[in-house]
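Structure in structure tokens, see below.
In this view, the complex is presented without one of its protein chains, the others remaining in place.
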Amino acid sequence: MVDDRRYVITFSCPDRTGIVARIAGFLAETGAWIVEAAYHADAQEGWFHTRQAVRADSVPFSVDELRSRFAEIAAEFGPEAVWRVTDTGEPKHAVLLVTREPHCLHDLLGRVTAGELPVVLDAVIGNHPDLGRLVEAHGVPFHHVPFPGAKDPRKEQGKVEAFEKVRQIVEGFAPDAIVLARFMQILPAHLCEEWAGRAINIHHSFLPSFAGARPYHQAHTRGVKLIGATCHYATADLDAGPIIEQDVIRVDHGDTVPDMVRRGRDIERLVLARGLRWHLEDRVLVHGNKTVVFR
Amino acid sequence: MVDDRRYVITFSCPDRTGIVARIAGFLAETGAWIVEAAYHADAQEGWFHTRQAVRADSVPFSVDELRSRFAEIAAEFGPEAVWRVTDTGEPKHAVLLVTREPHCLHDLLGRVTAGELPVVLDAVIGNHPDLGRLVEAHGVPFHHVPFPGAKDPRKEQGKVEAFEKVRQIVEGFAPDAIVLARFMQILPAHLCEEWAGRAINIHHSFLPSFAGARPYHQAHTRGVKLIGATCHYATADLDAGPIIEQDVIRVDHGDTVPDMVRRGRDIERLVLARGLRWHLEDRVLVHGNKTVVFR
Amino acid sequence: MVDDRRYVITFSCPDRTGIVARIAGFLAETGAWIVEAAYHADAQEGWFHTRQAVRADSVPFSVDELRSRFAEIAAEFGPEAVWRVTDTGEPKHAVLLVTREPHCLHDLLGRVTAGELPVVLDAVIGNHPDLGRLVEAHGVPFHHVPFPGAKDPRKEQGKVEAFEKVRQIVEGFAPDAIVLARFMQILPAHLCEEWAGRAINIHHSFLPSFAGARPYHQAHTRGVKLIGATCHYATADLDAGPIIEQDVIRVDHGDTVPDMVRRGRDIERLVLARGLRWHLEDRVLVHGNKTVVFR
Partner (left out) sequence: MVDDRRYVITFSCPDRTGIVARIAGFLAETGAWIVEAAYHADAQEGWFHTRQAVRADSVPFSVDELRSRFAEIAAEFGPEAVWRVTDTGEPKHAVLLVTREPHCLHDLLGRVTAGELPVVLDAVIGNHPDLGRLVEAHGVPFHHVPFPGAKDPRKEQGKVEAFEKVRQIVEGFAPDAIVLARFMQILPAHLCEEWAGRAINIHHSFLPSFAGARPYHQAHTRGVKLIGATCHYATADLDAGPIIEQDVIRVDHGDTVPDMVRRGRDIERLVLARGLRWHLEDRVLVHGNKTVVFR
């Protein structure tokens, strides 16, 4: 539907007066009809962030023209200003990385098939072949890239080679999101760097509690009364990247580790799906190690 | 602290392009430093709503001057436009109406005493004297206005007279909020009218379920798995006014009606305190029978 | 795994002293190792309910023998006593009824495939063919039973015939659960009767609010701040059967009806999956129009 097409502008710069007026004035001059507008002034950091969505059919020129005109506005706010103009008429693309755990993959495939998530899945890459059949049943190409086992004498070198293959497949698509849908392999620093702001991980704990391996075991040992999941951008610092979304569910003394694993899946699915949606809709602005999420 | 003082502008009008630009442009011209800005375009109703908070010390004239200048802007958007400019340096005032149930009253008194809620309590009016001592211990005047009992032959006339006394006390203060903190008497239509947009009720159910009397009994009979509370503006249509805030908590088969009553208090307290805060901070804009809440 | 196999006893009867002792004594005599035991005494109804799970390998005879021995115990508590002994080694069976909405179906198929839900799906019946391909990709038989359209002159008779076909397919499997996974057709009274305690519906509102058609539209019109979903046993009284599970999520003024529809799916999926699991694990005991859920 033409009516649903939006141009989305995100913009961040050091705070000062007049930013809203400048941007709003520019949009008013073009006749752009604003359907969503959100602002955040971070007094502590001294930064300003905004996201604006306008009806595409209210803008009398192309999105490229909008980009080049907005670039001039942005330039007025100095070299630190960060901005982006996207067109919801141009679908976003994603590649998923998985291992054997199917629940997040199932959930994302189901959402994409049902038209709930605005994204084209270019490929799913698995370090095990197990999930290939299901992926292909949804019409999505599956790539099996084997990783060396724990006892492989060439383990380190094998990993380097496997990640290089993964990198090549991913880069062939230049996706907007690389989703580690319970991938369970630690991304090497150079890929975190290369995919900065695009690599999205789901960690099965309420970070910063229980970072690293086997978080449900850690949670069970500590006797917490809620378990959680965290969707965050992957960075070289393991499980410490900017958090996009988190949520929790209640557990009690009767829940064993397998119960927690099973029940935690419900929250992992939801948190990843929400975080990914916000990323794809350009609702997430990263500043330092934190996010502004204009839901 | 001077730095924390804000002028808060709320504005609603039929939607069209250029509204944000006009308001933002006006604020930019005055040099106003925007610390919070929220917008909502309701496509179905065709209405636009905004709330802006600016640093008082960034505006080079008085709040009255700001009001008269903003009035001109507002006038450009037609006679339907609704707006308000308030100054957080001028404290809001409230009157509480209570009966015997102390939990919401305790909670509000505690929050005001602790400086959590930005309001001056001018008076508490009770139709029973029970809570007077505690109210006065917090330095707040208590007015006992007896209401006729269920078997009083002059019940109807007595109610009319009692509500007239309540009205007189309330109007002596011209408060920003009249809070029915579990008052348990149905406000007559003319007072709902007179106090429109200022009379805030807490109903002990997740409306529209279980409106009217004894909602926890109704909930127990139906066997629901969550109970809730609703903070809304009182209107002549019982328990059907615009909803400001709602929340729920989980119950199970083991919870008796008294358990629900006790556990429900936790959610009544929270929902009323949140709704009242948003009202006092001019975060709630009413349109028709619904609210826009800029949290 | 033999170790995970359980015999599950559920038992309800008018309350009196000594019930726990009698059942526990019986289990102790047989040497049964109790791994889960839950009790509920409903003082208002004067009824007692219990669920006990024992390790199958701790019982020195067959489940049939356990059933016949327990029948004698149960008989001591009068003709009103209701009980059941099931064996988790004998998988439960379910048939799903769907229309075009895929989200609950996707979710359940994903959970079954991943081994999360202890059930065999005997068949999916759809009144539209749309979801057939996906169902069959999961190795589950799909039956298309067309229903008459809204303008069909033989609408009433056509419905009767279609439901008769559905009934025949369902009864061929004698399933433990008939799941209306957003089926959107009102089950006729005689099927509610025939499938009493087995037909599980997911309604897309927090009942009793917004029963009937288009609950998200109703919720949007009323301006509620939370939307919900309810999993309940279907009865002849539409959307009024015993509630198994409910949950809610927060919405705000920015959520349109389509937003609510999309966001509500997350809670529909979860609530149906939880309710169905508890039903399959014999955790749900129905008494009158209410449930005891031993989670």
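A few remarks follow.
So that you can tell them apart, the chains are marked A, B and C in the order they are listed, and the count of residues begins at 1 in each.
Methods note: a residue touches a chain if its C-beta (ideal position, glycine included) is under 8 Å from a C-beta of that chain, and two chains touch if they have at least 3 such contacts.
Treat the numbers as computed from the prediction; the structure is a model and nothing was measured.
Contacts of the undrawn chain with the visible chains, over the full complex, involve A, B, C.
Touch with the chain that is not drawn comes from one residue among A:58, A:88, A:113 or A:209, which is A:209. Contact with the undisplayed chain is limited, among B:116, B:164, B:193 or B:237, to B:116. Of the candidate positions C:20, C:211, C:257 or C:286, contact with the unshown chain belongs to C:20.
Contact with the undisplayed chain is limited, among A:79, A:115, A:153 or A:254, to A:254.
Residues of subunit C in contact with the chain left out of this view: 17-18, 20-25, 27-29, 31-39, 41, 43, 58. In the full complex, subunit A makes contact with the omitted chain through residues 40, 42-44, 206-210, 222-226, 228, 242-248, 252-254, 256, 289-293, 295. If you put the missing chain back, the residues of subunit B touching it would be 36, 102-103, 106-107, 109-110, 113-114, 116, 134, 137, 254, 262, 265-266, 270, 273.
Here, only the chains that are shown with their structure count from here on.
Contact topology of the protein chains: fully connected, every pair of chains touching.
Looking at subunit C, residues 254 sit in touch with two or more other chains.
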